[in-house]
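Next up is a structure, given as structure tokens.
The complex is shown incomplete by one protein chain, all other protein chains being positioned as in the whole.
Labels for the chains are A and B, by order of writing; each one numbers its residues from 1.
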Amino acid sequence: MKKSVIFGALTVAGFAAGAAAAGTLDDVKARGKLNCGVTTGLVGFAAPDANGEWMGFDVGVCRAVAAAVLGDPSAVEFVPTTGKTRFTALASGEIDMLARNTTWTFSRDVDLKFTFVGVNYYDGQGFMVPKDLGVSSAKELDGATVCIQTGTTTELNLADFFRSNNISYEPVPIETNAEAQQQYLAGACDVYTTDASGLAATRATFEDPAGHVLLPEIISKEPLGPLVRHGDNEWGDVVRWSLNALVTAEELGVTSANIAEMAAGTNNPEVNRLLGTEGNLGEMLGLDAGWAKNAIMAGGNYGELFEGNIGESTPIGLARGLNAQWTDGGLIYSPPFR
Amino acid sequence: MSDIGFVRTEMLPEQAPPASAVGIIGWCRANLFSGVVNSIMTLLSLYAVYAVLSFFLPWVFSPTWNAGSLNECREILHAQGKEGHFAGACWGVIRERWIQLMFGFYPKELYWRPILTFALLFVAVIPVLFNMISRRMNWFLLALVVFLATLAFSGIMAWILMIVSGLGALYLAYTLVSVNKTDRAEQLAAGAKRLPNPLMFTAAFPFIFPWLLWGGSFWLPIGAALGFVLGYVAYTVLARSIGGLVGLIGGVVAAAVWWLFLVGGFASIAESILPLSIEAVQSRKFGGFMLSITIGVVAIVGSLPLGIVLALGRQSDLMIVKALCVGFIEFIRGVPLITLLFVASTLLNVFMPPGTNFDIILRVLIMVTLFAAAYMAEVVRGGLAALPTGQYEGADSLGLNYWQAQRLVIMPQALKISIPGIVSTFIGVFKDTTLVSIIGLLDPLGLSNAIRADANWNGVVWELYGFIALLFFVFCFSMSRYSMYLERKLQTGHK
Partner (left out) sequence: MTTLTDPPKESFQLSMLIYDTRYRSMTIQIVALIGFMLLIGMIISNTAQNLADLGKEPSFGFLMEPAGYDINQRLIEYTSQSTHLRAAFVGLLNTLLVAFMGCIAATILGVIIGVLRLSKNWLIAQLMSVYVEFFRNVPVLLWIVFTMAILIETLPAPRVFKGVETGSVVFTNRGIYVPEPLFARGLGDFSVFGAFDVSIDLLVILAVLFGGIYAARKVKLRADKTQEATGDRPTTWHIRLGLIVVPTVAVLFALGFYLGYPELKGFNFKGGTHMRNSLIALWLALSLYTAAFIAEIVRAGIMAISHGQTEAAAALGLRSNRIMSLVVLPQALRVIIPPLISNYLNLTKNSSLAIAVGYMDITGTLGGITLNQTGRELETLLLLMLCYLIISLSISAVMNWYNESVKLKER
């Protein structure tokens, strides 16, 4: 499994675990740490705080998986990746899973050979313009200068949108959200386009958030979710069901506040199966019985993660919208724990 | 007949020069207003300086040191009646994040390790860079640094180290104060024992450096060092019994086998007999300036031997060897570092045997070292070319063979001439480490993006860039001053 090569004085500390083929779950357990790929910094989704602790919505997913597998939400090594390096890092086994607001697309699934285990945020590409520009629809943007964040599907969607509407534009590709925001605020672009969540998060930190509007057009579907390598289904199941456990917990009303009392046993069999007091779901996954309980306790259920990091009570202030539970008219839906 | 004379017989007393030619006025006239064009240029530049400073200084001096977020900064400035985008700097972000910009994610309780490492680095390069410092001074500095480091710890090992280094420092300080240079020279002439050469510590430092930064078992660097010993022993034994070249090849092979297959086993066996290890730190915890300096230092230290070999290869008469070296050097120098970093981040793992996996920082270290080696080779080649042919001929006429001539005659002189070039290569590599932010490593520039992804600091630009630029400037500027000083010193040495 591991091929250790020692070069000179460089210590083994530099050598991460080996083969990309099979047995990621065993690797993670043996290592005692989960290597989780995140962005180099995106407001609300992943960013290090002053103490070097990573915070955010995507980070919460990593922590939940670490808690499910290792029982410790802090047993995660966060590996910052860029749009360019993320897939190589995952394919080469440098990271075990990628939770970096990555869009689930056909070619990434089939051609690049990754397994998307689910969707933790339903997003779509939107446009933000200053209010005083007087634009109310993206179709009025003929000849506008558009700031785009590169390294994503964004530039392709944009090219398609403007071509199909037969209007011209001037693309300004930018590497990071911070710089795009700077250009947009200074008026070097008329429009800023990226995922709608990113736009809302960015707008929330402006000096004058009310001076900017999001246009009604959402020009793409961007289901963002964690992904793992093809061909390691056991590991894929672990990540998939850790995410599903968070979603189901919200649906069943299991929160980090009441989980201790619910774990003692309830009269709802699905809660009991989820929390390991009934059945042997954990064993089937190759984890211990309390795996889902640990995952939920790491940062709360899906709703708590959402509210704590990007929800309406935070400066970012995203509404649940599509990301509400299916019972509330949203798309967040987990298969049953049975 | 009169003694009226029109010739003065005594000297007039010297008069003070006119006020317009001396003092501040004189200096100004000579240096600032010596002509119409000059005066205009002076006034223009004065105005330019004024314009820049009058814009810049009010911005810099803004009372936002304690702010906890960009909005708080805006409120503070608003309370002062300052509005707009350039109202004032928001220094709260630096207060909150400067430690992170320095050390990245290195564990807080282990900050002493990078600090100690870089203090020791300074001691280790002294004998190379300032060869006029006395041995006593150098060992004194080393003992002092170790002593200061041990103050922060308790435990039996720390106590022993503290006492040993403290006593050593005291003794050396005593000899430094009591025995002056000339007396010492006499003592030496009379046969007093010299202190060991501080270059010994410099040679040991490349093994201490990774151990302190990355941690882990102390037996690993020992094992790595043993590889050199093993290679040398194999070389001498084989060279004596069979021949020089076979010895050389044998030595290299022996060392390579040791490093590739045996070190790990040795280290774990030794560790199980006598555990000597400090907490291991993953290299992805490295960040900020610590990462930049680590990359810079590792690249330079690693590239020096590689660069010397490449330079010798390029100078050699052996056609194939020469072609390989030239090809390598020109290839590396012909492509931008960023493409090599892309290779490190996306391809290097693909080149390795299936299953091997380095982490990204190690891959970057390898690529940057190769990059620096090509430049280093050119610097060393410059040093070799600057040596008069007489030196080569002299070495030949003494009957030295190629390696002896290189080791005893050519290299010591060529490397000495190359030191300013090596320093400027180092500055270049150090500045280029900012490029790693493009492949997602959190060096200061990469961290500045991560910091701006914190909702509190979203929108901060100039403060972070300014702080980073200032630190780079201080570091590079002092290095380049040193290099210039060295150049001057070496120049006079040649006259």
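The rule we apply is simple: a residue touches a chain if its C-beta (ideal position, glycine included) is under 8 Å from a C-beta of that chain, and two chains touch if they have at least 3 such contacts.
Owing to the predicted nature of the structure, the values given are computational and were not obtained by experimental measurement.
Student: For the chain that does not appear here, which of the shown chains does it touch in the whole complex?
Tutor: A, B
Student: If I consider the whole complex, including the chain that's not displayed, which of A:67, A:174, A:200 or A:259 touches that chain?
Tutor: A:174
Student: Of the residues B:234, B:337 or B:417, which one touches the chain left out of the display?
Tutor: Residue touching the chain left out of view: B:337.
Student: With the full complex in mind, choose from A:142, A:234, A:283 or A:312 the residue touching the hidden chain.
Tutor: A:142
Student: If I consider the whole complex, including the chain that's not displayed, which of B:120, B:395 or B:468 touches that chain?
Tutor: Here the residue in touch with the unshown chain is B:468.
Student: Footprint of the hidden chain on chain B, which residues?
Tutor: Contact residues on chain B toward the absent chain are 31-32, 34, 38, 41-42, 45-46, 48-49, 85-86, 243, 245-246, 249, 317-321, 324, 330-331, 333-339, 342-343, 346-347, 349-354, 427, 431-432, 434-435, 437-438, 445, 461-462, 465, 468-469, 472-473, 476-477, 480.
Student: When the complex is taken as a whole, what residues of chain A touch the one chain not shown?
Tutor: 20-21, 83-84, 87-88, 91, 111-113, 133, 141-145, 150-152, 155-156, 158-160, 162-163, 169-175, 179, 182-183, 186-190
Heads up, the rule we're going with is that only the chains that are shown with their structure count from here on.
Student: How about chain A: which of its residues touch chain B in the complex?
Tutor: 1-20, 39-44, 46-52, 77, 79-82, 84-85, 88-89, 92-94, 175-178, 181-182, 185, 201-202, 204-207, 314-316
Student: Which positions of chain B touch chain A when the two form their complex?
Tutor: Interface residues on chain B, with respect to chain A: 70, 74, 96-97, 100, 104-105, 108, 206-207, 210-211, 214-217, 220-221, 224-225, 227, 259-260, 263-264, 280-284, 342, 345-346, 349-350, 353-362, 365, 438-442, 446-447, 449-455, 458-459, 461.
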